[in-house]
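All protein chains but one are shown at their positions in the complex.
The block that comes next holds chain A.
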Amino acid sequence: MWNMIVKDLYLQKVRMMLLLVLAAAALAVMHAGTGAAGEGQYVLVLVFLIATTYTFTLYSCYHEDKNKSISFLRSLPVSARMVVNSKFAGMIALEMIALALIFFFICLGKLADLPIAGSLLADLRFLVPVALVALLFNSIVLAIYFRWGYIKIQWIYSISFFLIFFGSMQLGQIVPKVSVYLPDISPGQGAVAGAAFALLVVFLCWKGSVSALSKKDLP
């Protein structure tokens, strides 16, 4: 599986470089007097995370569809489950890389005495939902890809991007404040319920993807 994750990263190495630049740009925006202080910084982290992982996932699907290479992968001793696993794992790996980059730049900013909100580094209550929202978003995209392909329904991805992107941003803001909307449950319970729901959807997307690819007639 690692081999296939490396393959996706290799095929998008230029995009990976851009990721680094984007991470630096995101940090610069945070501290350029744009008013993105406090919780605004969290939104920027979310935007950055979703935009990069979404681009990566989508381009990886685009490459597979354009080259008809899922058929090539399946002609190797590789099961349909392994192909799907590698796509999900690749997306998670990139998310980790993106988060690591954000931490790296934050540490760099701290060292340079930039006015970074102290809680950003420490506040896992926010970063966990942010990571989960990106995971949820990309899992839905992957499930759509494995069921219907990419090029044939390209327009759906464009529409879904705006729907899920802005939806995710809202979700990302709602999740940390769950106790405000649901006063009967504690923030801890709310976070666990939210995470469980997101993970359930991710699991269903993964399961659906495996099933769709196993039954699919490849070109």
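Following the convention adopted for this analysis, contacts are C-beta pairs under 8 Å (C-beta built on N, C-alpha and C of every residue); 3 or more make two chains touch, one makes a residue touch a chain; residues count from 1.
Here, contacts and distances are computed from a predicted model.
Undergrad: Can you tell which of "NADPH-dependent 2,4-dienoyl-CoA reductase, sulfur reductase", "ABC transporter, ATP-binding protein", "Solute:Na+ symporter, SSS family" or "Preprotein translocase subunit SecB" UniProt lists for the chain that's not drawn?
TA: "ABC transporter, ATP-binding protein"
Undergrad: In the complete assembly, which of A:V21, A:L76, A:L111 or A:I151 touches the absent chain?
TA: A:L76
Undergrad: Quickly run down the residues of chain A that touch the omitted chain.
TA: Touch set of chain A with respect to the missing chain: 3, 7, 10-11, 63, 66-69, 71-72, 74-79, 215, 217-219.
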